[in-house]
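Handing you this structure, nothing more for now.
The complex appears here minus one protein chain, its other protein chains still in place.
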Amino acid sequence: MGDCHYLYGNVATEKRIKFMKQLLEFVGIEGERLRRKWVSSAEAPEFVEEITDFVNTLKALGPSPLKREQKPDQPSAKVAVA
Amino acid sequence: MIEKVIERVKELLEGGEIKGFVGLCNKNGHTAPYLFTEVAELDHLVVGDFQNPGDARYPLNKLLIDLYRAYPEEKFGVLVRGCDERGLNDLYVWNQLTPKNVVAVGIPCPQELADACGCPKPYPDNSVAEPIAEGAEAQDLIRMEALGVKERFTQWMEVFSKCIKCYGCRDICPMCFCKECSLELDELIPRGEMPPEIPIFHLVRAVHMAGRCIDCGLCNEACPVDIPLRTLYKKVGDIVYRKFNYRPGFDKGKSPLNVLENK
Amino acid sequence: MAGKKKKEFEELRIGVFICDCGSNIAGHLDCKAVTEYAATLPGVVFAKENLYTCSEAGILEIQEAIKKHKLNRVVVASCSPRTHQPLFQNSCKSAGLNPYLFEMVNIRDQCSWVHMQDRENATRKAMDLVRMAVARAAFLEPQQDIESPLTPRVGVIGGGSAGLSAAEGLSRMGLEVVLVEKNKELGGLLRNLHKVAPEGVDASERLEGLIQDVSSRPNVKIFTGAELKSLDGYVGNYVMNIRDGEGQTVKESVGCLVIAIGAIPLVQKGLFGHDGKRVITQMELEPILKKGKFDAKRVVMIQCAGARGDERSYCSRICCMIAVKNAMFIKKLSPDTEIRILYRDMQMYGTEKEKMLWEARGEGIRFEVYDPAHPPEVGDKAVRLRQPLLGREIEFAYDLVVLSTPLVAREDASELSQLLRVPMDQNGFFLEAHAKLRPLDFAADGIFLAGSCRYPATYDEARSQGLGAAARVGTILFKDKLVTSAIVAEINPETCVGCMGCLQMCPYGAISYDQERKICQVNEILCKGCGCCAATCPSESASLRGFKPQQLMSQIRAVMEG
Amino acid sequence: MEFKTVLTVCPYCGCGCNFYLEVLDGKVIGTIPCKTSPVNEGKLCIKGWNVHEFIQDPDRLTMPLIRENGSFREAGWDEALDLVASKLKKIKEQHGPDSIGLFASAKITNEENYVIQKFARAVIGTNNVDHCARL
Partner (left out) sequence: MTNSVDEFELSDCIFITGSNTTSSHPIVATRILRAKKKGAKIIVADPRRVHIADLADLYVSHRLGTDVALLNGIMYVILDKGWENRAFIEERTEGFEEFEKVIKDYPPEKVAEITGVAEKDIETIAHWYATAERGSIAYCMGITQHTTGVDNVKTLANLAMLTGHIGREGTGVNPLRGQNNVQGACDMGGLPNVYPGYQPVTQFQIKEKFESAWGAQLSDKVGLTIPEMTSGLLEGSMKAVYIVGENPLLSDPDASHVEEALKRAELVVVQDIFMTPTAELAHVILPAACFAEKDGTVTNTERRVMRTRKALDPPGEAKTDWEIIADLSNRMGYPMDYSSAEEIMREIASLTPSYGGITYERLEGEGLQWPCPTKDHPGTRFLHKDRFVRGKGLFHAIEFKPPAESTDDEFPLWLTTGRLYFHFHTGTMTRKSGALTGEIDEQYVELNPEDASQLGISTGDEILLTSRRGQIRAKALVTDRMKKGEVFASFHFVESNANILTNPAFDPIVKIPEYKVCAVRVEKAAS
């Protein structure tokens, strides 16, 4: 863990991701949609493998619930200037 | 109980130990946050049980911060319940107040209020009276966690969509002491939209409650559309406690999320 | 959507330069299409493709375009910023454009090289990357590099061969040196060596020469029996608090530091039955050789004793050379002594050492290979060994067993690493910035390292690393001022409420708390621009120049538009 | 040091939320919703929470102003009110009370609206008094 270019950056990130996964899960967004993997610039193959695996996991989970939440009859109503 | 509080405050005021006491006062037919400076005013002092227990609680620590920022040399007394005292401890950690500027006068909460709040410790350590209630389970949190992911999602999105972006949850919160707030950062949450971007607005606030929220429930009471914010921030506190073994207001020092080493 | 704060509207004039890099990029994606696409992006007034942007012609191209089209942003899409970012930034600067209004996009290593067989998608990805860069360039703000004064003095910690060599090099360059050595006398490991390979020169002779030279130099101040208690200040302006020989604390201000505290040979009780009499280590053998007479008739040496195993996984790389050197010296003192070296692999790197190995074989020194799964067992009479090729147990009677144990890091090394905030690898050796590109630097500027404290080194290597570290110090202290990048954090004094949330998050201790104003402040020189404070600050008071929320979000939004 | 929390009603919409204005040494520094008010029970909208921001804005009008050849000059109360009084009297005499109109306001208190309509009816003698409830 200690080999972060900025000494402890990765430690801080590790904690935050651990926290965020739980919070997302609580509001109903699957924790698997957030993933953290330590990859150094030398580990290209691991990087490719990880991303591919992540994409497959997401495909299995289906579209993000935030997108699905759009009720059919409700217009995009993206912007309601109060 | 009120007599004991009045007695204690009288002692502090007459002894000149404090310049004023931030408490609650029966004024204009309402319960008002008030700075008592004369002993004579003390017979209007109330503890915030207007019609039923704890229904007129105010973020007195926030007034204390305003006073401290204007008069850093002065010492003030403040009426505290269990949650307010946790607030004070946490505000010391976040360097917004210092113990030498504050004298807390504590009162315990009744069981009925403790249950309604699901409060872990419904009594302050230095209190004018013995605790009269034990800690209660966070029922709302348990109920919510019992639901499946899909159900939780629908419920939260539904309540979040009612939000009218009044920033009341932030403006009432005794632990929100920043001058400029990230919620008003256009790049993070586009401004001028009501409801604000869901769920980004509410999750950003929840993240900022990590290592800070003392579970006092004032956000719930300030939300005009009754979003169960307290349940959300109780979950935040629960995660910080289970994952990092830290409870704001209980444990010394900053939460592991705000410290670099691998604690 | 609405409610943007009024920003003074500066008309954006962005120039985009797409590099072919010969065929490195053009060979695998359609640079012409990317250039045409770039020209359509908002704010872009000039887009040009060229063969080699980093060439003389390429640089001129940029400079002329800046003047002719009055560009106020430049984006170069080419190779990795590591290679040519300074070059491009300086060329912008000389053309009158603030170097921080420059944005570089890597469409070679991150695009053409990794998507060689997929030209169409590589082109699309290059367009995405260019669009992101242009989006961010729009929000770049001009910055000024940060300048600070330099103290032309150097602190050297450790008085062994590496430290002394560094001191010698620095002194010869005219820089004042403050040398701090923990023991009473200088010399370090060299003191107890007998002969120095490969020429077999007498160690003490080398030692005296070095110590004489360094202590005679007027601009070298030596503290023996002393220790660095603490270090304040920052690169260019350190203050060493040294506890000197008499226990007083002395303050010495220096510009840079060289760490050369060396390492210690592993002496492990019971390792292969080590008892210090009949089973000793190479280091314990050196004084015996010094006496000039040697009576043991049968000597067995065991290589990789306590190394390349589970406890210590690394190869100490110099013990093979030491074993062969001592074996040859034993042969010189008593030619008929039978010497057998049990080894796993002979690490005799370099031409002289290879030659040494052949000479040793010539002198009848026998080399036996062993399989780490069945290491040799030292009985009280003989050493039993399972010969991997024959598959049979064989025995060698012995009078003396010499274990070649590895050099291990000193215990007080971790204390020094905490004090200097410099990293160590898992074996306790100091971690250099980059094995190839910056071997004698630490990641933190201004602190350098040499000798076995970095990794076990021979005398020659320690010496050359010492001199090398001195040269590295020169690259900093021979400028009239220290210029550090402007990409550092800043804290808005109006909105900071002094909650110190950022202070404990700074790995470099660059944030301090101002008591009266009750706010936090960034020491721009110490700050390395990691952004931990910006990420933690709840009220966006702390931000990292060049990576402000607006700049990052514009990039993210640009990717979404793809 | 003087610290007050004053209970009042919001000047914006018709809900009539109650809140306390935090006043420290004569400066309004904050707004706290009144928890025991039957109308808003401790809640406010974004305008209510920030109502203290405009009260001591430097652009507040502080002196009577009289227009003179195209621009305004500051004047005392006596001069200004005497001018208004005399002009109103003159117009009332020349064109009759019904040539004068008064705009009451939904932004001022009941007492003030009462006084304005009384002024229109008893002093000017006209029923030309209206306010933007109509709009």
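As written, the chain order gives the labels A, B, C and D, with residue 1 at the start of each chain.
As a convention for this text, a residue touches a chain if its C-beta (ideal position, glycine included) is under 8 Å from a C-beta of that chain, and two chains touch if they have at least 3 such contacts.
Bear in mind the structure is a predicted one, so any value in this text is a computation, not a measurement.
Student: Identify the residues of chain B touching the omitted chain, counting contacts across the whole complex.
Tutor: Touch with the absent chain occurs at residues 28-30, 161-162, 164-167, 184, 191-192, 194-195, 224-226.
Student: Name, in rising order, the residues on chain D that touch the hidden chain in the full complex.
Tutor: 4, 6-18, 21, 23, 26, 28, 37-40, 43-47, 49-57, 59-67, 72, 76-77, 80-85, 87-89, 91, 94-95, 97-123, 125-135
One rule holds in what follows: only the chains that are shown with their structure count from here on.
Student: Between chain A and chain D, what's the gap in Å when you average each chain's C-alpha atoms?
Tutor: Chain centres of chain A and chain D, defined by C-alpha means, are spaced 54 Å apart.
Student: Taking each chain's centre as its mean C-alpha position, how far apart are chain B and chain D in Å?
Tutor: 37
Student: Which residues of chain B are in contact with two or more other chains?
Tutor: 165, 192-193, 260
Student: Can you tell me which residues of chain A touch two or more of the remaining chains?
Tutor: Within chain A, residues 8, 12, 79, 81 contact more than one other chain.
Student: What residues of chain A sit close enough to touch chain B in their complex?
Tutor: Counting only chain A, the residues touching chain B are 1, 8, 11-12, 15-16, 18-20, 22-30, 65-66, 69, 79-82.
Student: Hey, which residues of chain B end up touching chain D in the complex?
Tutor: Interface residues on the chain B side: 19-20, 27-28, 30-35, 50, 55-59, 62-63, 66-67, 70-71, 74, 164-168, 171-172, 221-224.
Student: In their shared complex, at which residues does chain C touch chain A?
Tutor: Residue list for chain C touching chain A: 1-2, 114, 421, 423, 431, 443, 505, 507-508, 528, 530, 532, 535-536.
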